[in-house]
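Only one protein chain is missing; all other protein chains are in place.
Each chain gets a letter, A, B and C, in the order it is written, and its residues are counted from 1.
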Amino acid sequence: MNIKNIKSEFPIFKQKINGKPLVYLDSANSSQKPQTVINRLSNFYETEFSNVGRSVHSLAVKATNRFEDARDKVKDYLNAKEREEIIFTKGATESINLVASSYGERFIKEGDEILITELEHHSNYVPWHFLRQKKGAKIKFASVNENGEVEIDEIKKLINSKTKMIAITHLSNVTGAILPIKKVVDLAKEKNIPVLVDGTQGAPHLKIDMQELGCDFYAISCHKMYGPNGLGILYAKKKWLEKLPPYQGGGGMISEVLKDNITFASTPTKFEAGTMQTAEVVAFSEAIKFIEKLGIKNIQTHENEVMEYGIEKLKKNNSISIIGNPKERGSVICFSMKGIHPHDIATILDEDGVAIRAGHHCCQVLHDKLGIPATARASLGVYNSKDDIDKLSEAIDNCKKIFKV
Amino acid sequence: MNIKNIKSEFPIFKQKINGKPLVYLDSANSSQKPQTVINRLSNFYETEFSNVGRSVHSLAVKATNRFEDARDKVKDYLNAKEREEIIFTKGATESINLVASSYGERFIKEGDEILITELEHHSNYVPWHFLRQKKGAKIKFASVNENGEVEIDEIKKLINSKTKMIAITHLSNVTGAILPIKKVVDLAKEKNIPVLVDGTQGAPHLKIDMQELGCDFYAISCHKMYGPNGLGILYAKKKWLEKLPPYQGGGGMISEVLKDNITFASTPTKFEAGTMQTAEVVAFSEAIKFIEKLGIKNIQTHENEVMEYGIEKLKKNNSISIIGNPKERGSVICFSMKGIHPHDIATILDEDGVAIRAGHHCCQVLHDKLGIPATARASLGVYNSKDDIDKLSEAIDNCKKIFKV
Amino acid sequence: MDLKELYQEIILDHAKNPRNKGKCNGYNHDAKAHNPLCGDKVHIYAKLDQDKNLSGLSFEGEGCAISLASASILTDTLKGRDLQFSKKVTDDFLSMLKNKSKITLNSLSEDQVTTISSLSGVQQFPMRIKCATMAWHTLLAALEKKSKL
Partner (left out) sequence: MDLKELYQEIILDHAKNPRNKGKCNGYNHDAKAHNPLCGDKVHIYAKLDQDKNLSGLSFEGEGCAISLASASILTDTLKGRDLQFSKKVTDDFLSMLKNKSKITLNSLSEDQVTTISSLSGVQQFPMRIKCATMAWHTLLAALEKKSKL
């Protein structure tokens, strides 16, 4: 496979949008899927489908093996220490809710502090807000600097003896800033504070190595990693999974169920209640294979090249302000235009087949801080090229023509 | 479409299991998928995929429309009063956990009683057990009678002023008993007690009409209804959805997110945090179309015929005891054999291509009551025929040969 | 789909120079709304006098060209008109976007009909319909509330 013509692996690019080739710049929202992933989904349903872990017939055996093989695949890809540290969830949102609920129930008391940042996606704020409501915990926000970064000193400043959790994004879906996770983890370890990383944007673009990062929890959405909808991953250190109470109750996660008491299975089963997304899990293996074939480093290099090119190009347009200027940045370019609202930009760009997103991107706290309710966002996947940026730029010129600015 | 040769719509039946045609009798565990559902999944990913509700570009518009059309389709199929009463979840397990958690948080106090039955699947017991642990609620079990039914009088007996929830299965996944939901609802209404119906086994086999049943909550797993993995439905009366606090927090479910407070969207969005299973939801529309084309009444008639035939046939085999003898029964035949453990039966049957399930089927309380740790279960889908029963019966004879009983 | 229909001269003019911005004097009805997905906000202020005339009508808000133009056109069209009539125009406007019907109210000037109808281009852009309707729904909400006086 060659990154230069990788678009051909993605069937979505065969169609036209408004008569124009699709320029998809909305991957931070959700990535498109390679044919191998789509095919695996359908042929799994066509020839191997059965519920996993519960029956002993041949189909069930096959399905169970494929499912658990996928867990191994994820474990290897993340370089987790043990396969029991990989929990399949509905998405990064559920992964974070699981931790907030189970960790919160056991370890958060009134007055305890949860440290997040102004960059956080609602998924990494609302679940902690629930603990604020239920338990009387406090939420502290590490400030974003003028470059759209959160500095390690800012986090250091806010840590104190009441801090019971640090929950931060790996890569901001607005400013593109890559946060200094390893430094945060080192800091937190000294004080015995667990660190949850919202890896939703990190995982599709960066090399991620759980043992190297050293964080306690890492949340992933598979649909942003070229995988199917409705599937996420929670990586968590085994010591936590052993300590935390289960999140949802149902089939599979139990050990013994009596009328007056219930005991639970060990991890990862304890956290996987009910019928799992077998087909999606199996198909996600193919998404990892796709990434591995290209090499995540090559993907990153390619995306960075396109991103740099995009930033340079947009900077030349003097109606445009780019949001954030982080030293370490990944695959996201948020911008605003003088006199044209992001919503209007998105609609006009779409006419030219250019798909971007407009809004607060589920980061209202950050947008409040920036003093603008909405921005336009072009976000990259492996299939984007400099040519896409050129088309973006032309389409932006069209906005200016229509709005006469 | 003709029920007699409906197997041809399901690609899984093209393959051989251990050299024999697949006789799939494990649909209560998960149903197989018709080609139309599988194709919709893949062509959605190939030509229409995008994240829903968040972007304004053409792909997002299409995906959002398809997604919301599916909600209408579900609403119509269930004859819910309003589309806002349909929440998409990960599965029936999540649907029930959502209600137990959100309803429990707001309405359950120490000493309050939750009334379930001895027939319940762990999914409709463990979530209530969490409330027993967290809130000091009590769980009462309506007894199963010798036919494997729960009688209305048994439920009546257990209702008192402390009863705050009645949570019962529509169709038992072990005895096949269809419970008198309407009578329970009438009884509960007099006392203002909400009724949750675990419809996981009811929905694939029975005509279900929310306005006629009148229950407050109804939980469904789409993968048992010829739909994709990883998707469920919670039907809930709008008055409840307006009262209940949100379950998971994240993108989409908010109204306004400030540093010191968060307000939430209205239903159904409030309960759909994070990126949804767009492709699965869209493909599930096709599953409903499949059921509608055949007609649920015709499916039920067909399955009942096969079931009656199966029960007659197995009864003639004097090593076999059938579990339960309910007057109203649906598509499940659980049995045990003298001198042969269900696990061994399942393994031997599989050699002949016959897929059944062995175990406690996530109903340990019921099995404790029955005094046997495990049973064998043949469960039906629309694709089963009397011929499948004949093959089951032959394979059972083979068990006896091998075990010399 | 046609961008020229969507971003007509009239709309761009109202978006860039919105009429009746701010709180109108002596308003006795108001309501706020926002679209959580994009951050658009609108706050409608109305002064309903004893004769049931909207003698004051204005708005505050931020958002895209469509939402600003829509709020501006709303206030411009309905200021000074009576309650009954204003509700009728609002219904007709919402129905124009929902059912693609035409605006043909007798007691609006031809100019006004043209102005309101300029928003009909939004019909072709389903994700933008909320932008165009938010102000009008908010007006109804404001009028339904009890008077502040």
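Heads up, the rule we're going with is that a residue touches a chain if its C-beta (ideal position, glycine included) is under 8 Å from a C-beta of that chain, and two chains touch if they have at least 3 such contacts.
The structure displayed is predicted, hence computed values, not measured ones.
Novice: Taking the whole complex into account, name the chains on display that the unshown chain touches.
Specialist: Within the full complex, the chain not displayed touches A, B.
Novice: Who touches the missing chain here, B:358, B:382 or B:396?
Specialist: Only one listed residue reaches the unshown chain, and that is B:358.
Novice: Consider the whole complex, including the chain that is not shown, and state which of A:254, A:273, A:348 or A:366 touches that chain.
Specialist: Looking across A:254, A:273, A:348 or A:366, the contact with the absent chain belongs to A:254.
Novice: For the chain left off this view, which of A:29, A:42 or A:64 is in contact with it?
Specialist: Considering all chains, including the one not shown, the answer is A:64.
Novice: By the contact definition given up top, give the residues of chain A that touch the hidden chain.
Specialist: Contacting residues on chain A, toward the hidden partner: 53-56, 60-61, 64-65, 252, 254-256, 265.
Novice: Kindly note down the residues of chain B that lie in touch with the hidden chain.
Specialist: On the chain B side, contact with the omitted chain comes from 18, 339-344, 347-348, 351, 358-360, 364, 367, 373-374, 402-404.
Here is the rule we use: only the chains that are shown with their structure count from here on.
Novice: Quick check: how many Å separate the C-alpha centres of chain A and chain B?
Specialist: So the centre of chain A lies 31 Å away from the centre of chain B.
Novice: Calculate how many whole Å lie between the centre of chain A and the centre of chain C, each centre taken as the average of the chain's C-alpha atoms.
Specialist: The answer is 39 Å.
Novice: Find every residue in chain B that makes contact with two or more other chains and list them.
Specialist: Counting only residues that touch two or more other chains, chain B contributes 54-56, 60, 252, 254, 256.
Novice: For chain C, jot down the residues that touch at least 2 other chains.
Specialist: Where chain C meets two or more other chains at a single residue, that happens at 37, 125, 127-128.
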